[in-house]
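Here the complex is missing a single protein chain, while all its other protein chains stay put.
Moving on to subunit A:
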Amino acid sequence: MPLIREPNIADPDGFYAALLRAHEGLTGEESRALDARLVLILANHVGEREALEEALALARET
């Protein structure tokens, strides 16, 4: 399945706020570690290499 590039989260503002909350009170280093864990967790959830490669390319080129 190709990467979803259209909005796909029902409550984007709510998710964004939740993401920031997860980082609250963390040092820069701790935040970076949390983001890394999050990437790994979400990547596993996506699972499909094709979509993941596209995501990597999109992140890298923006």
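Convention: contacts are C-beta pairs under 8 Å (C-beta built on N, C-alpha and C of every residue); 3 or more make two chains touch, one makes a residue touch a chain; residues count from 1.
Simple rule for what comes next: contacts and distances are computed from a predicted model.
> What is the protein name, per UniProt, of the chain that does not appear here: "Fumarate reductase iron-sulfur subunit", "3-(3-hydroxy-phenyl)propionate hydroxylase", "Glycolate oxidase" or "Copper(I)-binding protein"?
"3-(3-hydroxy-phenyl)propionate hydroxylase"
> Who touches the missing chain here, A:8, A:27, A:44 or A:62?
For the chain that is not drawn, the touching residue is A:44.
> Tell me which residue among A:4, A:19, A:33 or A:56 touches the hidden chain in the full complex.
A:33
> Determine and list the subunit A residues touching the chain excluded from the picture.
32-33, 36-37, 40-41, 44
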